[in-house]
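If you scroll down you'll find the structure; I have some questions about it.
Complex shown without one protein chain; remaining protein chains in place.
Order of writing sets the labels: A, B and C. Residues in every chain begin at 1.
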Amino acid sequence: MKVIAEFTLVPVGTGVSLSPYVAECEKILRDSGLKVQLHANGTNLEGEWEALFAAVKRCHEKVHQMGAPRIFTTLKIGTRTDKDQTLEDKVASVKEKFQDPSERKPRE
Amino acid sequence: MKVIAEFTLVPVGTGVSLSPYVAECEKILRDSGLKVQLHANGTNLEGEWEALFAAVKRCHEKVHQMGAPRIFTTLKIGTRTDKDQTLEDKVASVKEKFQDPSERKPRE
Amino acid sequence: MKVIAEFTLVPVGTGVSLSPYVAECEKILRDSGLKVQLHANGTNLEGEWEALFAAVKRCHEKVHQMGAPRIFTTLKIGTRTDKDQTLEDKVASVKEKFQDPSERKPRE
Partner (left out) sequence: MKVIAEFTLVPVGTGVSLSPYVAECEKILRDSGLKVQLHANGTNLEGEWEALFAAVKRCHEKVHQMGAPRIFTTLKIGTRTDKDQTLEDKVASVKEKFQDPSERKPRE
């Protein structure tokens, strides 16, 4: 089953800077064969169910190994049977209905 | 790896009533061997990583079979290495620090 | 606008125990006039939009005052126009479609 997901991992009980943990996790995700798109509040993923959750588990294992005693992860999981959809399709389907004012051409 | 999770499944592209889908999913969760606690905004789960995500996958498969073309799931995943904690421990650790006013005994 | 919500606040950059922060937040929620139901992965809330988000903001202010430099909150927000629904209604609508095996009467 193909999945479109968003993954946000928050180490708890460490210092205030979380980026060293997130960066290690990003390496794992990029080695996983999944499509990976980092953004400001998480990482969008696209791929097969088993591969995706195996990668998320490896992130938890790695971040615990790095010393975080506790991890709080949030995931959004989307599956659909009506059509195949990519991460790029999802953005495009909104943007085609929404013309950004900054991109509007001035009337002559 | 032991996990404490919260699982909320939203079928999309069906009618406005979601409870028939959620009820079928609850049956799957209760047959999974996981600890299961339904609440108003999702279901709390406790168990091993593989068993938990296998059950979530079976829910997606079942809800698609029931006719939902699209599913939007949110998951919270908690793991920790410092101690073993149950769903009940999590509530108790807050409640012991917080005395509900309705439970306060009146002063004599 | 009436809202049914779930609120999970995670202080970051503090120690591994989060319950002192969550307990202070619970006091704020219970003083807010909202309906409040604590569970193992968050707190379910029911009430008017403005009152609900004002209470969530007071929680952030309080937890920062207690020393947490960073807070990560997740919220689920449900609104509907087709009917009035309570936290209790949401659980009941699932449970009436799902008979818990432990509650099944043995056949004679």
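Couple of notes before you dig in:
The working rule: contacts are C-beta pairs under 8 Å (C-beta built on N, C-alpha and C of every residue); 3 or more make two chains touch, one makes a residue touch a chain.
Please read these numbers as outputs of a predicted model, since none were measured by experiment.
If you put the missing chain back, the residues of subunit A touching it would be 4-6, 8, 16-17, 19-20, 22-23, 26-27, 30, 37-42, 44, 74, 76, 78, 80, 82, 87-88, 90-91, 93-98, 100-101. As for the chain not pictured, it touches subunit C at residues 1, 13, 49, 53, 56-57, 60-61, 64, 69-82.
Residue-level contact of subunit B with the missing chain is found at 10, 12-16, 18, 69-70, 72, 74.
Criterion: only the chains that are shown with their structure count from here on.
Mean C-alpha position of subunit A lies 22 Å from that of subunit B. Centre-to-centre spacing of subunit A and subunit C amounts to 25 Å, using the average Cα coordinate of each chain.
Note: centroid distance subunit B to subunit C, computed from Cα atoms, is 13 Å.
Multi-chain contact residues of subunit B (touching two or more other chains): 74, 76, 78, 80, 82.
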